[in-house]
Every structure is written in C-alpha cells, then in structure tokens.
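Complex shown without one protein chain; remaining protein chains in place.
So that you can tell them apart, the chains are marked A, B and C in the order they are listed, and the count of residues begins at 1 in each.
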Amino acid sequence: MDELKQWVNEIHLELSTRADKGRVADYIPQLAKVSSDKFGIAVAPVNGPVITAGDADESFSIQSISKLFTLTLALGQIGDRLWERVDREPSGNAFNSIVQLEQEQGKPRNPFVNAGAIAVTDVILGGHRPKEAIGEILRFVRFLANDDAINIDRLVAESEQAHGDRNMALAHFMRSFGVVRHPAAEVLGVYFHQCAIAMTCRQLAQSGLFLANNGRNPATGFNVVSPRRARRINALMMTCGHYDGAGDFAFRVGLPGKSGVGGGILAIVPNKAVIAVWSPGLDASGNSLLGTAALEMLAQRTGWSVFG
Amino acid sequence: MDELKQWVNEIHLELSTRADKGRVADYIPQLAKVSSDKFGIAVAPVNGPVITAGDADESFSIQSISKLFTLTLALGQIGDRLWERVDREPSGNAFNSIVQLEQEQGKPRNPFVNAGAIAVTDVILGGHRPKEAIGEILRFVRFLANDDAINIDRLVAESEQAHGDRNMALAHFMRSFGVVRHPAAEVLGVYFHQCAIAMTCRQLAQSGLFLANNGRNPATGFNVVSPRRARRINALMMTCGHYDGAGDFAFRVGLPGKSGVGGGILAIVPNKAVIAVWSPGLDASGNSLLGTAALEMLAQRTGWSVFG
Amino acid sequence: MDELKQWVNEIHLELSTRADKGRVADYIPQLAKVSSDKFGIAVAPVNGPVITAGDADESFSIQSISKLFTLTLALGQIGDRLWERVDREPSGNAFNSIVQLEQEQGKPRNPFVNAGAIAVTDVILGGHRPKEAIGEILRFVRFLANDDAINIDRLVAESEQAHGDRNMALAHFMRSFGVVRHPAAEVLGVYFHQCAIAMTCRQLAQSGLFLANNGRNPATGFNVVSPRRARRINALMMTCGHYDGAGDFAFRVGLPGKSGVGGGILAIVPNKAVIAVWSPGLDASGNSLLGTAALEMLAQRTGWSVFG
Partner (left out) sequence: MDELKQWVNEIHLELSTRADKGRVADYIPQLAKVSSDKFGIAVAPVNGPVITAGDADESFSIQSISKLFTLTLALGQIGDRLWERVDREPSGNAFNSIVQLEQEQGKPRNPFVNAGAIAVTDVILGGHRPKEAIGEILRFVRFLANDDAINIDRLVAESEQAHGDRNMALAHFMRSFGVVRHPAAEVLGVYFHQCAIAMTCRQLAQSGLFLANNGRNPATGFNVVSPRRARRINALMMTCGHYDGAGDFAFRVGLPGKSGVGGGILAIVPNKAVIAVWSPGLDASGNSLLGTAALEMLAQRTGWSVFG
C-alpha cells in the first residue's frame, strides 16, 4: 500500500510538469472556465483506504462518466430489455455522430455514445417527471459513492441546455424511430442535469467500487448489481468507454474506463481497485490527456492491466 | 484440472445437441464443403497439458485468425512503426467495408479488419517475393504452435484467390493512398495463403500460449514478444477481434479473442490458459455460433473473464 | 390548342384505368386519408387559357412544392447570399437524410431537400414572428397564382407537427452549425404550415407561369423575378426537384419540375407553358406515379422536352 501511494505521488509529480496538457473543452462556457492546471488522482482499493494526490478533493463536472451511472440504474430497472433500445458495439465514429444512427435505424451503437446515453435516460424517465428522474439519478450516485454531499452544478446544466442543439437533434432523430419515447425536451432536461453532476476524484473512485468488487460495494456492503452484470458493465467500458479512442485506451492502459469531457476518467481494476483521475485538458479524441497518461503509467507500474 | 476437463466435456456435450448451429460460410466453395456438425474444443493451460473435446485434432481453415499471427510477426519486424500504417480502433462497420477506409484516407481502422490485415501483410512482404513471405509466415506459425505438421490448404488458397475481388478492391484502394506499397496481386497472393493455413484446435491453443504467458511460450521457453507487447495484442483482440461483434463478445465472454470465418476462435485467458474452439456454423456477425457459446459457458464456469 | 386539349384528355383517360396507382403517403394521417383515385391535370400556356382534365379543381396538400415558392421568396429577400446557407447540388441520398448534412458540416445540399427548405424558411422568418412569416408565404403564393382563395389546411399542419421529429432533428442539427438561426420550433412551425398549403392543379399551374415566362407572370403582368433568376430556379428544379429521382425525371420527362408527397408535381416548359398534375399514389422515390407518367406522355406528344 505504501508502494502504491508512492507511485501515485511520483506519477502526479512527473505529469504535473508536462508542458502539453491538452485542450480544455470549450463547447460550453462553463467548462471552458476550468483551469488546465487542475490535476487530481484517487485510487480506491477494494480493501483499504483511498489514496489521493493533487486536486483529488476538488469537484469537477463528470459529464459522460454519468453515462456509467445511468446505464447501471436503467439495467436495474428494466434488465436486459435495455438492449432492445441500445446496442453494445463500439462506434467507429465520433461520439456525437448522427450518421451511424441513421444507418442503424435509430438504434444507438452503445450506451456510452451520446445517442445511447440519451436513450438510456429516456428509459429512466419512464413516465416520471424530469425533476423526479433527476432526483433519482442524483440519489443513486450518492448511494454508489456513499456520499450525500454530491450535487448538480446548475450553471453547467443551464449552459449545456443553451448549447444542446446537437443532442436535441439526436433525441428527435431517435424519437422518429420510436427509440426515444418521451418528449425530446424532457429527456434532455434530465440528460443535461446528469452530465452536470459535480464530483471529486475521491467520490468518483468510491462510486465505482462495486464494479471492481463483483457488484458489491465493499465500503457499504450493499450488493449494487450481480457479479455477472458488473463484469458486463466493465466489458462495455473496455470496448466503448472512450468514444473513438477506446481501442487506444485498451491498448495503452488495459483497463475498463469511462471518460468525460470535463477531464475525468474512471477506471476499474477488477478485484483490486478503482482509479479516478482528473485533468481538464483533452486529447484529439476528447479524453483527458494527462489523465490517460497517469492511468497508463499506473497500470504499467502496478501490473494491473487485465491483459496479463 | 480434472474439474476443467469435466466442464469442457459437459459444454461440448450440451452444445453438440443444439439444433441451431449457425450458417457455414459459403463465399468460397472450399469453406462451404465443411460439415456444420464439426465441433472441437481445446484448452491449453500455461502450466499443464492440453485438454480437448470433440474434433479438436481435426484441421480447419484458420482464416482471419491468421491476422493475429501476421500482426505479431510484423510488430517483430518493424515495431511501433506499424501504427503509421494501421490504426488501433474498433470498426463500426462490417469486416470488409471499404466505406470507412475512404473516410479515413486509406488507413485501416485496425489490423483485424481485412484492410488492416492486408496492410500488415504488405509490411511482411517487405521487398521479398510472395513465396518467401508465405514461407516465413508458415514457419512463424509452426514455431508458435511448436508443431511442424501445420500446413497451408492450397485448394482453399486458390478458392480465395478466385473469389478475391473484394479484397483486391481493398488492396488497390489502399495502394492509391500509399498505405499498401507492393503490387496488389502480390500482397493478396500472400494474404490468401495465410488465410488458408489449416490448424487443429490443439495447435491453435498451443500457438496462443505466449499471449497468455506474458510473451513467453511456456512449452518451448522461447520469448516471442515482450510482456508489454503481449498485453497490447490481447487488448487489440478484445476491442477489434470479432469484426462488428467485438462488443458483444467482450460482453458475453469477457476474454480477448480472434475469430475466423472458418468457424474457429482463439481466446486468451491472461496468466492462465488459451482456449481454441471450432464449429463452422456462423452467427450474423460472421463469428462461430457454437464456438462463442462454448466460450461464454466456459468463462462463466471457470470465472476466467478478465472483467472480475 | 385544341390538339393540346385532346392530348391532355387522352392521357388522363388512359392513365385513369391503370391498376397500379402507387402508394399514398401515410407518414401523417391527414395525407393517408386521400383517395388514390384522385387524378387531375392542368396546363397553363403562357399565352392562352388553362386546359384541365379530371380533378384539376380539387385542392390537395402541395407539401414540398411549397419549397419552390419559399426559395423564390427568400431569393427576393436576400438574393445570392442565400447560397451561403444552402448549396445547389443534387443529393445522392433520400430526401430527409441527415447523413449528408453531417458530412457537409450542416450546409444542406440544395433548397429542395428538407434540410435545405428548412434553412430557406429560417431566412424568411428573418426575425419576424412565425405567424407573420406564415402570412407572408401564403400571400406570396396567392400573388403568384393570382388567386386569393388559396389557404392552409390546419389539420395537415397540425398532423405534420405531431409527426415532425425527423424535421426537428434536421433543424436542431443545422442550428448546431449555425446554419439555422431561429429556435427550431419556430422555424418548423412555419415550415409545417407552408407544406400544408392546399392548392388545385389549376392554381398550381398558374402560380408557376412566371418561371415559364422569363420571370414575368403573363396573367398579371407582374415581374416576379429577373429572367436570369427564372432560368436558375428552373435549373435547380431540373437537377434537384425530385429527391433521389431527379435523374430519372429528367431522363423520362425532360422538364424542370418539383414534386410533393401529396402527389402533386409542377413542371415548367420554358417559354411555353406550366403543367400541374396530381395523383396521390407515389413511386419508390416518393414522387407521384401517375403524375410522372402523365408528364412523360405529354412531353413526348408535345415535344416539350428541353433536351431536343
């Protein structure tokens, strides 16, 4: 454990000095405001205290990492019927591409592209009012992380909404195929709020523990999902969790992970730990540049890759 | 080990009685001749004797599984410069799609789609005559499997050649972008022969041992690749090894694997074993139907999924 | 003139007895209600009285033919600056395809695909309230046809709105590129109303006279557009006026024309006449089956093809 702590500190220190930190997302003003110097790491072992370095206790916008939580929630609600609405294959196009959606008759490729996540949120909405669905998602994330201090950044949610035409197009498009069933504005009202959830690296790492521990959160003892479902969610993260950079992430890091344009990445080390990193500068595929590098270095030193 | 042998036998027995065995590939006559009743399983533990069931010692056409061997060979020859010629991302389209190739200026998505494998073969050709390159590939496969009895099925190779227009189109197309550099007919002459290599499940399982054992073949003691490269090849198999069914294979089986339209699948269990299955009937994505089912059941019983 | 009248009657009679009348559009309930037996023809010579046959004085939903009127109106408002917002090339895809729109960064291929027509309507909206823009379009159509009895079918407009997700997707998508500038719901509010304009074949034929007469309506004496602009609008109808069937229409009929899914087609015979046909049954490309056949026969007998 002391060795792990040392590695985390070394990696944080080494990467902090890098000149090229990537490019902070600027498609919404609220994200563009974040300093590219922020950099946090948290590692939550399945059987030990959380190890942190840097800005690991500062909140940031989890953005697409929220798709992992809503996927888990929707699977809990309707089980494998979810796969009638969304597929499980990696997407060969950019994360918000509408082309592939048309080729496949409105069925999104996987729950981690925007279209797929919107379809999942439509499932969670399930006849409720948007406000209730937002509340349910937030409560679920607090339950997973075992931390009631987690909240939604309303300014980010509003900013998303004001720049949400591409996602509105996706929602209307899927509605025309019957894949999205609630009014597009309601579904996106929920979706923009889930993306605006703010969490720290520490909270994120804790929230993913059930995936590293066969479905059971070791901190709380709650069985969140079955061992089989935990494996399957990890598999989806491996093949689809990094937009059009999933192949590269698997190649370099070798762990299931889910990234967000806020600069966070959540990675699962089955049976061992959860790693959460945050650095707002992104690479060309929209994934955290330093965050990916940190995970690559940590996986290398610990030998945690699932691939041997 | 006795438990593993029992599981393999049970799974073979249970699946043998299934009515739906999928559809045997018929795009070349030589493949269409194979009986859909053939079904073999071989498991090669990293530290123990091979376990088999059914037709595990009957040769079949390995087809696209050969792409795994040529990838390894080409990486040995030019290392990471290979990634200038071919990408590492899963493909959202069918395995022989030319559309994506055009969108990406002739650079194939990964070494396991046909275009990517042809580009890899072009690297191996490397100025030699086709005959020499074919010989080199065959010798490498024999070396990996530690079995000099492995050969090429000339009838299959000729049949491929006679129905090779789609692959010829891919080769010429990449040549127009400078990604393929030798004459198209020469590159495909080699490619069709590598696809026509005939192996048994036992031989296949043995040939993959280096990937399950950090790059070193435990049967021969030879270091084939570095531990890091072994991990990376496994990662590529996980994200790209099953055409447009890679996401589903990871979801259901949870192991790196490479399939071929001859009905074979090679799956790696890091640090533990290699599994080779063969059943010629294919599913809609072109992967062995019973073979995938067998791997899913075996991974379930053994707990061998890399995802927890 | 008597000869022309006879031809029109003969063609109407001959086609009326055809068993295969095509398939009435059913994507909105209000269109699906129309009988497939309806069939009208009107020919308006530039220098003589209108000739009609069949249901030429019964109103029908002009649908996409309205795109011709809004294009003319928008060109009158902002001139050639319109071409910064929409291109002038035929589309190789179906009329409501979003794929091509993504490939071309949100700039529609031409003003007659749905996306292009929505962009044109956004121009006409020009800061006004939707109600005012709808009024302006209606007044313009009445002016062109020289008939104040023309109206909008409110039930059709509401039905379009209720099934408008695909068009909403297009509008939001173009908004994300800045090609559409008003709120999507406002633009489509106008668009759905323009498509719901109801006209008779006689009114349609009269409304197109300015295009057959170098920009000047011979019935009213008003110069609607310059001779050059009239030619150019005719050219656009020739290359883009029939969705993915423009090539076939030019090949068979040889006249500039614009069709609508309501079953109407407006065709221009430069310097000679305007032809309007209506038969609700559509062919596979979404163009009136009998209407196209009638135009082909009439162009053949009159020698009116522009191609010799």
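Methods note: a residue touches a chain if its C-beta (ideal position, glycine included) is under 8 Å from a C-beta of that chain, and two chains touch if they have at least 3 such contacts.
Computed from a predicted model, the values in this text were never measured in an experiment.
Note on the chain not shown: across the whole complex it touches B, C.
In the complete assembly, the contact with the undisplayed chain comes from C:N110, out of C:N110, C:S176, C:S259 or C:N287. Among C:I11, C:A56 or C:M238, the one in contact with the hidden chain is C:M238. Here the missing chain is touched by one residue of C:E14, C:D57 or C:E89, and it is C:E89. Annotation for chain C: contacts to the undisplayed chain at residues 87-93, 100, 109-110, 211-214, 227-228, 230-232, 234-236, 238-240, 244-248, 250-251, 254, 256, 268, 270-271, 300, 305-308. Interface residues of chain B with the unshown chain, by the touch rule above, are 97-99, 102-103, 165-166, 168-173, 175-176, 184.
To be clear about the criterion, only the chains that are shown with their structure count from here on.
With centres defined by CA atoms alone, the chain at the far end from chain C is B. For this pair, chain B with chain C, the centres built from the Cα atoms lie 55 Å apart. Distance from the chain A centre to the chain C centre is 47 Å, each centre being the mean of its Cα atoms.
For chain B, the set of residues that touch two or more other chains is empty.
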